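Note that one protein chain of the assembly has been removed; the remaining protein chains are unaltered in position.
By letter and in written order, the chains are A, B and C; residue numbering begins at 1 in each of them.
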Amino acid sequence: MPPSVSVFGAAGFTGALTARLLYRHPEFELRALTARSDAGCRLDELFPRHRVPVTLEELDLDRHADVDAAVLAYPHGAAAPLAATLRERGVRVVDLSADFRLRERSVYEQWYREHPAPELLAESVYGLPELYRERIRDADLVANPGCFPTAALLALAPLARAGLIEDVVIDAKTGVSGAGRAATERTHFVSVDENVSAYGVPRHRHTPEIEQELAELGARVNVTFTPHLLPLDQGELLSCYVTLADDGADASRHSQLFADAYADEPFVELANAPPGVRDVRETNLCRISVHPDARTGRVIVFAAIDNLWKGAASQSVQNLNLMFGLPESAGIA
Amino acid sequence: MPPSVSVFGAAGFTGALTARLLYRHPEFELRALTARSDAGCRLDELFPRHRVPVTLEELDLDRHADVDAAVLAYPHGAAAPLAATLRERGVRVVDLSADFRLRERSVYEQWYREHPAPELLAESVYGLPELYRERIRDADLVANPGCFPTAALLALAPLARAGLIEDVVIDAKTGVSGAGRAATERTHFVSVDENVSAYGVPRHRHTPEIEQELAELGARVNVTFTPHLLPLDQGELLSCYVTLADDGADASRHSQLFADAYADEPFVELANAPPGVRDVRETNLCRISVHPDARTGRVIVFAAIDNLWKGAASQSVQNLNLMFGLPESAGIA
Amino acid sequence: MPPSVSVFGAAGFTGALTARLLYRHPEFELRALTARSDAGCRLDELFPRHRVPVTLEELDLDRHADVDAAVLAYPHGAAAPLAATLRERGVRVVDLSADFRLRERSVYEQWYREHPAPELLAESVYGLPELYRERIRDADLVANPGCFPTAALLALAPLARAGLIEDVVIDAKTGVSGAGRAATERTHFVSVDENVSAYGVPRHRHTPEIEQELAELGARVNVTFTPHLLPLDQGELLSCYVTLADDGADASRHSQLFADAYADEPFVELANAPPGVRDVRETNLCRISVHPDARTGRVIVFAAIDNLWKGAASQSVQNLNLMFGLPESAGIA
Partner (left out) sequence: MPPSVSVFGAAGFTGALTARLLYRHPEFELRALTARSDAGCRLDELFPRHRVPVTLEELDLDRHADVDAAVLAYPHGAAAPLAATLRERGVRVVDLSADFRLRERSVYEQWYREHPAPELLAESVYGLPELYRERIRDADLVANPGCFPTAALLALAPLARAGLIEDVVIDAKTGVSGAGRAATERTHFVSVDENVSAYGVPRHRHTPEIEQELAELGARVNVTFTPHLLPLDQGELLSCYVTLADDGADASRHSQLFADAYADEPFVELANAPPGVRDVRETNLCRISVHPDARTGRVIVFAAIDNLWKGAASQSVQNLNLMFGLPESAGIA
């Protein structure tokens, strides 16, 4: 019998896409989809392109928690209490919110708010499979990384592990779907079209998440991270400007670090030319290029992902695959 | 002393643009801008690109009605009562809503709602200068045409006056600014981007307005009118498929009708090739091309305008210019 | 042993996508890809997103014609001679060009040019599976329909078969990928962005193809067909304005005709609301809605497809599936 999964909060962009991936997944049984204001709608009415003929239901724990696993697509702060309840009932959880990404409660509370379930922080695993594959297999609570940290960490891990990062500026460009389904002045077509501007300056909330994981890899740096909103729907490009701890003279070494790190990774692609987000649209892939510059001694690393896929939904399925001992690419390749 | 004007409802797209045009107008004095939820903001905070350093105020008739003229950028139904009040105080009004466009109260009430000020219908003038220039000069209440009717009537008037229209299908394509500043699912970037779809099918509210004015010109037809939403911000293209009352054999006649009709019009351009909306962006121009097809006996007329300019704001200034005996192009050429 | 297929002209948008679909197809073996100016490149260098690590080769019939089937993605006029050669060698052909779509040589020569292989017209089958599924199974030469005719015929077939079409205006909106990979003034980003305009007025070459097939279905009409170029890459929406032969009073009948016609079609979707092209992006689906208008007596039918998929590449695979007795959805669902 295939493991059963429910998606909680399936009316948003990432929840709906997770539902689509699980609905067609060869090894999971999609059990139920919940939503608040859209309860009663069928998902294929809200999002015809996903073609999931399943009705969204109001949350009813007695019915919806009777599953092997849950994906939570709730806002920050709202996810943690539900995760706690589901864990009590033995449900394994992948949480798309930020609630369990930061290991230190104090850091969370500095950048977000009071933590609603700090007791669970110790058991949560940061769900970036390329870094923590083995821990994810055994985890019962996986914190799916933020979209920007996903790309940033894949872009920087080889250099961080080699102790080469002295300083880094990350300039991120993202499509509008990253801002979610809520209709706001910021997501209005006329605000975005023919426009580009920075937001979250100078302290976007994904900064401590990137710093935490870089530190784990050996690079204790204050990251300068600035996202920009672009007139496109899905896609995220990170331009990472790394000041090297060594003299940067040995340019070929850096490319080799990436080749070694990602030789066997099914979802990381190395390219010679700077990647475009179109190259990875609607895939679980991260496409990376590495460019040493002898003039400045810097290395520039570009990483492109689809923010809704590798940056959220398909990565949550990649995590589920690992947690249930399935082929890592099942349903997302 | 220059005539003074206030703009009521200046926080929306068309009201704000009208404010910008009047703020820089050589002959009018922009007196005040009102708004509801954005009162207290400066317009150049809401719309930096308009560069109007004027604070939006809550409506205060005692102060704001002490002007020579008013432009109303209120929603349908809300405009009429304000227009009535302003008329009582002797203010000349250009109304951007639909409230005074339809001469027959019953038609208005069939397509919209109960009319809030039917007593004013008799005195209102339909503000399409290319058709009603003389009446507008003497009018105290001008109903600024809808964006689609503006383009449709300029596209069809020469054929209508010649008695040549037996039937017409109007397929309209519009940018998102036409849907207004409200953030809704429909105006969300992700809904519009890489997409195109029809709306208001089969009965968009601009249909009776087009039919009324075509009838005035001599063409009593049931118009098939269907707008489509496109991934662009400003611009509107109408493709008008005319079945001719004559046999359509004399193709050169049709082009001549347009040449004659618009020879002296400062804001109508005739082109040989089908116009694009980029050709008229941020102008008060309507660009038209005429294409007879001997195979089908039809004439196809394309008309492109900027929905916020000739379709609303700059046309309201064109009307004000006429009403106050100013050069028709003042402030909008 | 799976049937082998080569794609001739695989460096263009449709050829490359066909290559991608066949490269991952569960039942075909992709044998070779040919190209002219890009010979020597790997397809995943030209189009990283397709992820086809196959090198494009210059045409060498001795090697490339030794296959069971060929997909031809050549320009009009150039496809026919190659098709003739391949047929002589016993290769079954799906041709993406217009060379074999028009049954009458004289019609082809009136709208295109002298026909390079008129002797093959008699054996070619028009490859719209929803109309000619059985003939396609036995065909050795299939003319893949044009993108506009594909959507137009699926939109109109139920009404045409019922003898209900007296007249029709088809207003089409298409993304830029339909113009092909050639870099021209028309495909320059700056020409298309924030723009929309008609082209091929008043006689686009897809008109006789639509008329031919409507006549086959029972509707002998002069079609008015006008395409418009939109700022999006993939996607095509057809708005079909049908003047009915009957009085149009029985609105429910029309919807029933569509429900009956498409009940078992795997790649036709009926919707209540007007479809958007985003609903079918990167699929082999055609999504249709039907809207009677009692005021005008017309029926409006909208049909959305992805011009590169159902309008070209994935439909060619659908045809190949039929020709080789495979499940019709293999590799494209």
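As a working rule, a contact is a pair of C-beta atoms (placed from the backbone, for glycine too) under 8 Å apart; a residue touches a chain by one contact, two chains touch by 3 or more.
Worth saying up front: this structure is predicted, and the values here are computed from it rather than measured.
Chemist: Of C:D140, C:D233 or C:E265, which sits in contact with the chain we cannot see?
Modeler: C:D233
Chemist: May I ask which residue of A:L59, A:V107 or A:V169 touches the chain that does not appear here?
Modeler: A:V169
Chemist: Using the document's definition of touch, tell me which of A:A16, A:L164 or A:L232 contacts the absent chain.
Modeler: A:L232
Chemist: Residue by residue, what part of chain C touches the chain that was omitted?
Modeler: 13, 176-177, 181, 183-185, 187-194, 231-233
Chemist: Which chain A residues would touch the chain omitted from the figure, given the whole complex?
Modeler: Given the touch definition above, chain A has residues 169, 171, 173, 175, 193-199, 201-203, 222-224, 226, 228, 230-235, 237, 239, 241, 274-278, 281, 291-293, 295-296, 298, 300, 302, 304 touching the missing chain.
Chemist: Go through chain B and note every residue touching the omitted chain.
Modeler: 48-49, 193-194, 271, 275, 278-282, 287
Keep in mind that, in the parts below, only the chains that are shown with their structure count from here on.
Chemist: Taking each chain's centre as the average of its Cα atoms, which chain lies closest to the overall Cα centroid?
Modeler: Chain nearest the centroid of all protein C-alpha atoms: C.
Chemist: Provide the C-alpha centroid distance between chain B and chain C, rounded to the nearest whole angstrom.
Modeler: Taking the mean C-alpha position of each chain, the two centres sit 39 Å apart.
Chemist: Determine the centre-to-centre distance between chain A and chain B, using the mean Cα coordinates as centres, and give it in whole Å.
Modeler: 46
Chemist: For chain A and chain C, what's the span in angstrom between their mean Cα positions?
Modeler: Chain centroid spacing, chain A to chain C, equals 38 Å.
Chemist: Show the residues in chain C shared as contacts by 2 or more other chains, in ascending order.
Modeler: As it turns out, chain C has residues touching two or more other chains at 193-194, 275-276, 278, 281.
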